[in-house]
Structure formats: C-alpha cells, structure tokens
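Okay, handing you the structure first.
For this view, one protein chain was removed and the others were kept in their places.
Should a chain be cited, it is by its letter among A and B, assigned in written order, with residues numbered from 1 in that chain.
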Amino acid sequence: MTRARMTQASPTAAPMPQAGTTQGDKKTRARRSDNALARLLRRPGAVVALAFLVLLTFAVIFADVVAPINPLTQDLARARELPSAAHWLGTDGFGRDIYSRLIHGGGATLGGAALAAIVAMAIGIPLGMLGGYFRGWVDTVVSRFADVFQALPTIVILMAVIGAFGNNNTVAMVALGVAMCEGFIRLARAMTLQVRRELYVDAASVAGITPASILVRHVFPNIRGPLLVQLSITAGAALLIQAGLGFLGLGTPPPAPSWGGMIDEASDLIYLHPWLLVPTGVIMILSILSFNVLGDALASDRPGGMLAGVRLPWMKPLPIAEQHVANSETLPADPKAVVSVRDLSVSFTDRSSTFAVVQNVSFDVMPGEALGIVGESGCGKSVTAKALLGLIAPGGKITGGQVVINGADVVGLKNRELRKVRGTTIALVSQEPMVALDPTFTIGAQLRESIAHHTGRKGRELNDRALELLRLVGMPDPAQAAASYTFQVSGGMAQRAAIALALTGEPDVLVADEPTTALDVTVQAEILDLLRRLREELGLAVIIVTHDLGVIADLCDRAVVMYAGQVIEQGSVDTLLTTPTHPYTRALLASMPSNAIPGLPLDAIPGAVPAPRDWPEGCRFAPRCAFATDACRSAPVPIVVQHGGLSRCIRVDEVLAASQVRTKERNIA
Amino acid sequence: MTIEPLLQVDHLQMRFKNPKNRRSIVHAVDDVSFSVAPGEIVGVVGESGSGKSTIGRCILGLENPSDGDIHFDGSDLGAHSKLRNRRDLASRLQVVFQDPYSSLNPFRTIGQTLAEPLQVRSRVSDAQADVRARDMLEAVGLPREAADRYPSQFSGGQRQRIGIARALIMEPKLVICDEAVSALDLSTQAQILNLLSKLAAERGLAYIFIAHDLDVVRYISDRTLVLYRGRVMEQGPSADVYSRPLHPYTAALHAAAPVTDPVAQRERRAARAKIVRPAPDAGPTTGHKGCPFAARCAFAQEVCTTDRPADTPVGERAVACHMYDATSGHTRQGAGMPGAELAIT
Partner (left out) sequence: MTLYILRRVGITVLMVFIVVTLAFFLVALMPNDVTSAILGPDATREARDALREEMGLNDPALVRYFSFIGGLIQGDLGTSYVSRQPVVTQVLDRMPVTLTLSIGGIILTTVLGVVLGVIAATRGGWVDSAIRGSAGVVQAIPNFWLAVLLVLVFAVNLKLLPASGWTPLTEDPMEFFRAATLPLLAIGLAATAAVVRQARVAMLDVQARDYMQTLRATGLPEWRVIWIHGLRNASIPVLTVIGLQFVALFGGAVLIEQVFALPGVGSLVVASVNVGDMPMILGVVVALSVVILLMNLLIDILYGVLNPKARLA
C-alpha cells in the first residue's frame, strides 16, 4: 500500500504548482495590470510634482491666455509695486507685470531646458548602449567623448559656444544638450554593461537573436527605469543652467523675459525692490524641485517587489497574519548546555503584513558538541542561527522565546549588552567568504582590530596573536595572508580568515551559517576538517547550518531538521540519518542522487516548500507527504519524543515500517 | 559501423590574461578533446577553475576559443571557423543556464520569451508560436496559463522548467546544461533531474551536462569527463569513472563529497586522507608544466611536476596520469611500491 503511494509520489508526473506557492500569487497577478504610471501616482509627492509641471507647461504654452498683460509693456509710473489686484505679483523696475513676465518667460526657460534634456537623451542613450554592448574600441571612444564634457563646467562650455556663435537661445540649448549627454552616456553604458552580463541576454544570443534586436527588446526595457530618472534630473539641471545664462544676460537677450534675467534684475534692484526676488526664486525652486521629486519617485519604483519598510509611528498597525502556533513543548533551559534555545520565534514585516518565519524552535547545544541545523531554503535555518547572536535582518524581530547562552538569556538585550556576548561567547562565520570581510582593510588589520577589542593587547602582541590565529586555521603562509586583502586570496583561504576572525574573542560556540556552500567540494572537505580540529583542540561547540545532509554526517553529533519555520525532527546523527522518523527527512534522503539507482527516476518529493504566508493549518509537510492522512491535515502537529529523538509526526511507526520494507527491497535489487 | 559523433571537440584551448597579473596567461581550457554521440548524455564534472563552463560557452559561441576544433552536426565552430552567423544553429544547439533568476528577462512574459526563438526563424505565425509555447510548458510540467505571466511570479524550480522549455522549443539535437540544477534545493533538484532525463529519453536529445557534483553527474550521464584546471584528468562510462576511478583527482573528488551515513562517512574521510595531501589550496595556476594536480596528489612523483601526462586510452576510457600503471591497472605509489586501489565505496 505504502509502496504504491511512493511510486505515485514519483515525479515523472508533472507536479502542479501549489496555489499560493509563489509569494502572494493572486496579489501579484492583480498588480501586474498596473504600470509604472499608476505606481507613481500612488506617491503623494510625485503626484504634486507632476501636477505642478503639467500645469506650468500648459500655462507657458497658452501664455497669452493665462497672462494676457503684455510682458514688455512698461509703465514707469507703476514701477516697483508689490502685488495688487491689477498686478498679481507686482511690477518690476520698469513697471512691467511680473506675473506676466514669469509666464511668458517660462517658454524660453522651460522650453530650452526641455530641448536640452531631449538632445542629451537622444545622443547619450544610443551612444551609451552601443559602448556598453560592444565594448572594445567603441566603448573607449564613447567613454572619452563623455569624459571631455565632464572635464569642464557646463556653463563655461556654453559661454564659449555663445562667444563663438552668438547669443541664440536655441543654439545654446542644443549645445547644452550635447554637453549634458555625458550623464546619459555614463548611465546607459553602465546599465548596459550590467544587463549584458545577465544570462537572459546570453540565452537570446544562443537563440539566434540579432544584436540590434537584443538591444531593443532585452537591454532597453531593463535600463529604461534609471534612464527616466536621469531625464528628470537632467531637465532640472538644464533649467538651472538656462536660468544661469539668463542671469548673465545670455541666452535670451533682454527685454524679452526669462527667469534668469528676472533674477538678474532683482539683483540690481536689491536695495529698492527686494520683493522681485521672491516670485522668481519661488517658481524656479518649485520647478526644479518638481523635477527632482519626480526623479526620486521613479528611482525608488520597484515593480512587483516588496520592501521591508520603516513604519512611522502615526501609521496604522499592520494586521498579523493568522498562523496557528503549535503548543509549546518547553522544558526549561538546560543549565549544562552552552546554548539553550526555547520556543524561539521570529517574524518579519513588510508593506502588507507581518508573518512568522521561525516558530517555536527549541534545541540545546552541549559544550564541545557539534549540532547541525539542516533544511532547504526558506525553512528559517539561517534566521534561527543569526538570531542566536541577535542579528536580525531589517524588518524582522524576535517575537518570542529564549536564547540562553552560558546561563544568560540574550533575547531582548540592548545592543550594548549584546556586544559583550558577541565574539566572546558566541561567534559567527557566514556563507560568502569573499564578502565577509571588509574589502578595504587587509586581513591582518581586521584581525588585529578584533584582538585589540577583545583582549586589550597592544603593539606587536597584536600581530603575533593574529599570525598565531592564522596558523591555527591552517593558512599556508600566515604573514602573506595577513598582508593580503580578501580579493587577493582564494575562497577557501578567505573562509579560514573569517574563522580566524571569529576566534579572536575565544568564543565557546561558533555558529557557521552555510560556511561551505560557496566553496568547492574539496575545499569544503578541508574546512570541515578544520572545524573538526578546532573542536578537538579548543573544545569549541559548533552550530552548523547547511542544506547538505552529507555535511551533517561528516561533522555533527546531533542534528535539527527544519521545515517551514519549524523543527520537524531532532536527534543524534547516527540514527536520524540512517532511520529517520519524519517523512520529510526520509524523503529528502531518498531523493538524493547519491542514494539513487542510476537508470531509475529519482524519488523526488512532489510540490514545493510553502512560503511563510501560505503555511497550512495542519502539518506543513502534509501536502507533499506520502504518509499524510486527514488527521495530519486538520490540526497542528506537536513535536514529541519518539524512537530516541524528537519528531513532529503522528505517523512515525508507518514511516519506520516503510523504511524497513524499502531497505529489504533494495538489498534484493 | 561507427556512428558519426554529433559533437566532436578536438584540442580545445582557451587562454586569457590573468586579471590579477597581467603578464601571466591563464589556460582556462587546456587541450580538451571529447565527443558526444547522438542521444548521449555526457557529464562534464569539475570544480571552480576547471574550465567546464568555458567549454560550454565556447561551443555555444558565447566565447571565442583561442585554438582547437569544434565540429557540431556538420558545422565548424572552432577557433578557425569561418562561420559568421550562428542563427542557423539555434534550432540544433541550445542551452539551459544555472541561475533561474537571471536567465529570464523580467520584462517579458513567459510566452514572449518562449516564442521569441521561434519567431526569429520566421516560418511560424504568432498564433502557432503561442500554441507551441504552451505545449512546451505542459511538457515541462507547468500550466498553459503560465505563458501570460512574468518571471517574478514563479519560484526558482519553476523558472528552471521555463528555461528548459525555452531550450527545447526549438527541438535541438544537443542541449548544454550549464550547472542546470546547482542553484536549486535538493527536492527541486530531483524533480528537474527527472524531467531532464525523461525529456532526453522521449526526444532523443543529447546533453552536455556540466556540474560540480559527481553524484549528480554519475546519475544522469552515460559518460563522464573529469576536468581539473582546464585539463581532462580522465573520461569514460559514468558508472566506471564513479566506482573505479583511474585518476587520483577523480578519487579525491569522490572522497570529498560527504555521504549521509556517518559510519560510511568516517571511512570515506580515511580514504580521502590517502589520496590528497593535506596542503590547502595553492591558489591560481602554479605554472603550466606538469600535472596540475601534482601539488595535492599523494601519489605524485617528480615527473608529475615536470612533464605533462599524456592521455592514455584504457579500453573505452582514458586517463592522464603518470602514475597510472597499464599492467596492474592501478595507480603506482612510487617505484617499487604495490599498486593502490582507488575505488571509494
């Protein structure tokens, strides 16, 4: 009976993606229908900025309607007046209506800025994309071209152009566009270089798509976001420069109105009519601000993504996702243990809700023991391990439980107290060795810094101790390693350096978060040897987080298996890996290629790990489990002592029986 | 009657300047030769720096080899190839990449991504392309409606299925799987491996399956190539290479991968100690002479550091090792010492 189920579970049949397997499936589908504009309009700042610019543009285009008073008409009798009914913004030194001059002058200023921005974009984007895509000499020429314009202040360039070609706004604005194209070139080039490395560009290339098609269909859509931001910023900057030219009497020659020119007039009249400064400044500031705000809004736009945002105090509290919490099976913390975790729970908050990622996790680590925390991605193992040091990613918090390290609970400690525990009692080695150390300091410098902090040694003693530690972790040439930067050494050496750093405070427990996942298998073997040696020589307890059951077998005494935020099995490695009591552990072992018979399909587990929002009410593994019954699905399953270890399953007897049958079958086969 | 190989690679070389030391040259691929028969799955296994991905990229035309010949289905793709336009190959040679997250353009729907290679051939109407795309999605175990969605709505395993669909929609003869399952979870890995096997069997596909995991390669491939620092250490039928390796590096690779039985793992550790010297990794290429594994090999003698070992054919297999003894079939432990069995249980 069970055997039939097992073959049924064999995934030669296509496993259907579970409803809600992908994060917020329905929600993302609905969101897909909105586009960048709709997203933009949800931000109040962007709405105001956009509205202002649109209104201003209309006013400037229809200036004769909006501001019927002739901007050139002088009325010396009514010069230097403050705002009144007849002149909404007052009059300038020649009695001309300020409001009218602002609106009519906007044409030259705004129009000029728009022209410049468009020219900059039209030249810069294609050049940048070409340079970034084809590289080589094309890139060199394009980059040098951009560099030239970066080497001089734009205004000076323009002044040279005006000096040579005369005072003409259009010519000046086109020249401005050319001068400002370098911003677009730089950005388009950088983004194209980045996108070009993406595998989907390679895939298109292999599929036989032409470079032109690739540029248009694959590269451009992926870079247009930042380019739009650049356009907004460039428009604002062009506005500023155009006004600057006007201030100098260039661009639009007086008496035609221009915003810059009006500021110049204000400067002349500063003793007699300082009010003139106000309307001119306000309209300039508002316009440039609008461009910048728009640019910012576009820059922080992320389609379909979720940000763990900071919640301001006046915002409404978020709904807590409904999640059944299994009954806590806590025994009190074990005083003999160096680390004792009880009912640890961690939750994360994003824009829409708060949800648990780790629930009611409990385990002990004895002095000198090696404990493995194993599971697939999304099970919460990394979050659990880092929580032991109080390192929670932004947006997350420990919502319950204790972490007792050497007798003291560290949950809820202030950072200042946590710092005393970190490094001295418990230390961390993380996954990517090449980025684990500060790239701007040598390995030796960082070791010395930590040694000084923890032991108060000084001078040459620091260096001696650093070299000693590097020798301890098996560096072939400690002096050379100490003088090197992380990027100069291999992955294995970098991980040894990271381990050395973790040991500077002489901790009792070392937490290693997937320390070998990024390393070659032969290097992994060496690092595991090192950890074993450190356990023997220093009496160090090790908590290793991994997805590789083989690593657990190699290094650990006991193991904790996690699935969907919970501990589902716990026990000594000898029994857990040979006769697992939980169907998940069993299925995981059975699906490994090393345990497979070549020629037959692998015993793959159907379905996928549920995301934190979509944890089922009952047993979280039930939807994928070959042994699941209605009882499994209806209520949360507690973790209880069974067959020498802990297991969160009510069907353990059937699991063990099935394993015996299977072993016999394999022996016959 | 010998069957014409589908792919023949001869003396492939890929050299480039060492980014850390402009004066020295890195041999990413150093005189690699192998062939792939129609419908055969050839596994290429090696660690980082072995050149395995570079070989794939050279065959696909994403890199230009420095030297050597590549003959695929009648076309010359090697270093001296006059071929300008590879578009014709797209219907015969395809790829599945490692990273499911960056192998799909986030701004195009799945349907658009799948239909694109078909449209390039332009013998297929849009409607037909759409139907073919949805058929392909079903074949890889996804619903037909997936064609209307964007990559961000799918998990890593599902995206990898889409990548496979994209590769197979052109009905190629050879698919290069470049670490196609390395970025996936254990349970997803098994599903995808099954899918790949099934599709290969159903459609008579040949694969070059590039991976760093010897167990995975042994499971899925018919023959295996073991690479180290750009050179072929040994090649042969997968089962043999796995259980009776002829090269110490293969044995070292095998012994380094931990097994899930703690008792067996202790034995494996002991076996590894006999093959690999405890010196930690020496860093990038330490010269071009001799055998690249010599620095870490427990069997190495002086000749191993000075002379490059030749490819020695052994029946269907081949091995490049000075210490390989043709008469006893085992690796010598030095002059006058009895041969050592390299097999790891």
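We adopt the following convention: a residue touches a chain if its C-beta (ideal position, glycine included) is under 8 Å from a C-beta of that chain, and two chains touch if they have at least 3 such contacts.
Every value quoted in this text rests on a predicted model; they were computed, and no experiment measured them.
Student: Touching the left-out chain: which of A:Thr57, A:Gln74, A:Ser213 or A:Asn292?
Tutor: A:Asn292
Student: For the full complex, which residue in A:Leu437, A:Leu462 or A:Val567 touches the chain that was left out?
Tutor: With A:Leu437, A:Leu462 or A:Val567 as choices, the missing chain is touched by A:Leu437.
Student: Hey, which of A:Ala256, A:Leu391, A:Ala479 or A:Leu538 is the one touching the hidden chain?
Tutor: Spelled out, the listed residue whose C-beta touches the missing chain is A:Leu391.
Student: For the chain that got dropped from the picture, name the residues of chain A it touches.
Tutor: 144, 147-148, 150-156, 159-166, 236, 240-241, 243-244, 247-250, 260, 263, 266-267, 270-271, 274, 277, 280-281, 284-286, 288-289, 292-293, 296, 310, 312, 386, 389, 391, 415, 419-424, 427-428, 430, 432, 435-441, 449-450, 453-454, 485, 487-488, 498, 501-502, 504-505
Here is the rule we use: only the chains that are shown with their structure count from here on.
Student: In their complex, what parts of chain B are in touch with chain A?
Tutor: Interface residues on the chain B side: 20, 47-48, 60-62, 86-90, 93-95, 97-99, 102-108, 113, 116-117, 120-121, 138, 140-143, 149-150, 152-155, 157-158, 163, 166, 170, 185-191, 193-195, 197-198, 212-213, 215-216, 218-220, 238-239, 252-253, 255-263, 265, 269, 272, 276, 279-284.
Student: In the complex, go through chain A and note every residue touching chain B.
Tutor: Residues 10-12, 14-17, 21-22, 25, 28-29, 32, 198-200, 202-210, 217-218, 221-222, 303-304, 376-377, 474-476, 488-493, 496, 520-526, 528, 547-554, 573-574, 577-578, 587-589, 591-596, 598, 601-606, 608-609.
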